[in-house]
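One structure coming up, written as structure tokens, with questions to follow.
With one protein chain removed, the remaining protein chains of the complex are shown where they sit.
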Amino acid sequence: MTQSKEPDHLQLNSQGRLRHFLTLDGLDRATLTEILDTADSFIEVGKRSIKNVPLLRGKTVVNLFFEASTRTRSTFELAAKRLSADVLNLNISTSATSKGESLSDTLQNLEAMASDMFVVRHSQSGAPHFIAESVTPNVSIINAGDGRHAHPTQAMLDMLTIRQHKGSFEGLKVAIVGDILHSRVARSQIRALNTLGVSEVRVIAPNTLLPVDIESLGATVYSTMKQGLDGVDVVIMLRLQKERMEGALLPSEHEFYELYGLTTEKLKYAKPDAIVMHPGPINRGVEIESAVADGPQSVILNQVTNGIAVRMAVMSMAMSGQTAAISAAASE
Amino acid sequence: MTQSKEPDHLQLNSQGRLRHFLTLDGLDRATLTEILDTADSFIEVGKRSIKNVPLLRGKTVVNLFFEASTRTRSTFELAAKRLSADVLNLNISTSATSKGESLSDTLQNLEAMASDMFVVRHSQSGAPHFIAESVTPNVSIINAGDGRHAHPTQAMLDMLTIRQHKGSFEGLKVAIVGDILHSRVARSQIRALNTLGVSEVRVIAPNTLLPVDIESLGATVYSTMKQGLDGVDVVIMLRLQKERMEGALLPSEHEFYELYGLTTEKLKYAKPDAIVMHPGPINRGVEIESAVADGPQSVILNQVTNGIAVRMAVMSMAMSGQTAAISAAASE
Partner (left out) sequence: MTQSKEPDHLQLNSQGRLRHFLTLDGLDRATLTEILDTADSFIEVGKRSIKNVPLLRGKTVVNLFFEASTRTRSTFELAAKRLSADVLNLNISTSATSKGESLSDTLQNLEAMASDMFVVRHSQSGAPHFIAESVTPNVSIINAGDGRHAHPTQAMLDMLTIRQHKGSFEGLKVAIVGDILHSRVARSQIRALNTLGVSEVRVIAPNTLLPVDIESLGATVYSTMKQGLDGVDVVIMLRLQKERMEGALLPSEHEFYELYGLTTEKLKYAKPDAIVMHPGPINRGVEIESAVADGPQSVILNQVTNGIAVRMAVMSMAMSGQTAAISAAASE
């Protein structure tokens, strides 16, 4: 089993273990499966009377949010606290750190405070990579969403949810519906689904909301729900990022819903036991009908529960990989 | 000992124990006394070198404030931390959740994150009840103030303060002074005082600041301090909620102070050992003279100390009631 070291050798230590978690690019099936297995064990912990484990006790986790997201920040804060870490929340407006030097100084200061992990959210694609390149060996970076590039914990919680409900990935047909172009999670999802061995990944979207390189990512394009949902096992709805769509040739909200909104009627095109996913928060009546969001095929709230477990998994694995890398370097 | 199950059966489990804490309505004397006794034990803990107890260790408490109140939020945050809980603070503007669906989605998401308790503050009366009706059995709701309806932990800390200073409730005469109409705590206080068996509850206010159903709540109305304070053991001053009084036929602040402000002179109408209470923050010179607020009969700071203990008490009791209810359901 070989890990591709390019372009993401950054996030693996010399033993091929996670020490940052930046992207799903370059992670092989064994690593993704280890994340899912570790997350499964935290799902069990979440059901106990005492939900905390001491894996990050005495460690300092800094939530470094250059872009506000109460929802994502809360899930990382809870995950870190359940791992018994000390958590420092910092909201840093991008304007204050628009100069590269200043961002660099902020980071070096936080490192010097003996922080062990930065959870980074940034509006610019690649910011977590840039930070991971510059930090000392004593800090791990977790990507909590960067521009349109990636949101890898979101993609992994989706994978966990699929495995929970379908048992395995083999033979599955999965459709991703909506604004692929502006989604920071769609690319991560397509990557993960292919790595984990589903039989087909479909994207369903108007041409104006598709990136030009979509087929090279390993997805088949459909432009209608009728054809795209036909026989699928999993339907992943994306959120309409209204604020990201300026200038896009978007149909009206009403027209979008008519064509791509997931209704009870359209869901019938999928397999009878297909599951319905959405990253939240839901725009009811825009991307999805309430009857579907709250219906028996919806696993949307399972995704939320799985989000805590997946975040606990990648945080504990990255910390373990960091420790191993430091030990290895010390014994050289 | 029978608990009235209406209209607040919601907050008791099938064994008649607290599992939410929404209102004092429907709680009998035994339950109120148990809260006071439990709080007393936390008063002792607060005097120790190490003030924390592990009763909520591994539990997640979410401070869900739809209305900003740094003061109340801080007391709940401290109470939860002293119980060893993990605390997540969320300030949610009412505007963002004005649609019922959206509020419901927010709550379901927080439940799915395996939260164990929501401390809810809301400008609308009944919001904590609404939330308690909709949550799963794994979440307890604590009312931290809803509209004009109730602020039951405030009322209970007042009861604890009275019992500390007077030994028992029997034979006591208690006067509540000020803006009864807009107070979220006056109703809770009147209810608790009657349940705990004081001999007389008086309200002293101009007619324009009295609710129409005041006498049916179990209080006698007085319109002058001279008559109302005559021979009382306890004087509870209310805070002038200036922001709530729009359109009310309020006398000027100066006139209000002349008629209803608690001065050294007016306090002489009460018993010589009468205690003076105020929920804070104090508007000195509006509701109360500084010499009285800081004087020997004032127990205002004891109320603050008792506030932490009462909040620890209801949080630990509700968690215990939740656990018992889940166990009972599992063994059915």
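For the reader, a short list of remarks on this structure follows.
Per-chain residue numbering starts at 1, and chain names A and B are given in the order in which the chains are listed.
The working rule: a residue touches a chain if its C-beta (ideal position, glycine included) is under 8 Å from a C-beta of that chain, and two chains touch if they have at least 3 such contacts.
Computed from a predicted model, the values in this text were never measured in an experiment.
The chain not shown here is touched by just one of B:S49, B:S216, B:S252 or B:S331, and that residue is B:S49.
In the complete assembly, the contact with the undisplayed chain comes from A:A114, out of A:A30, A:I50, A:A68 or A:A114. Here one chain is not drawn; of B:G167, B:P281 or B:P296, the residue touching it is B:P281. One chain of the complex is left out; on chain B, the residues touching it are 46, 48-52, 70-71, 74-75, 77-78, 81-82, 280-282, 284, 290, 301-302, 304-305, 307-308. Listed by residue number, the positions of chain A touching the unshown chain are 57-60, 86, 88, 90, 101-102, 105-106, 108-109, 111-114, 323.
The rule is simple: only the chains that are shown with their structure count from here on.
Chain centres here are Cα means. That of chain A falls 42 Å from that of chain B.
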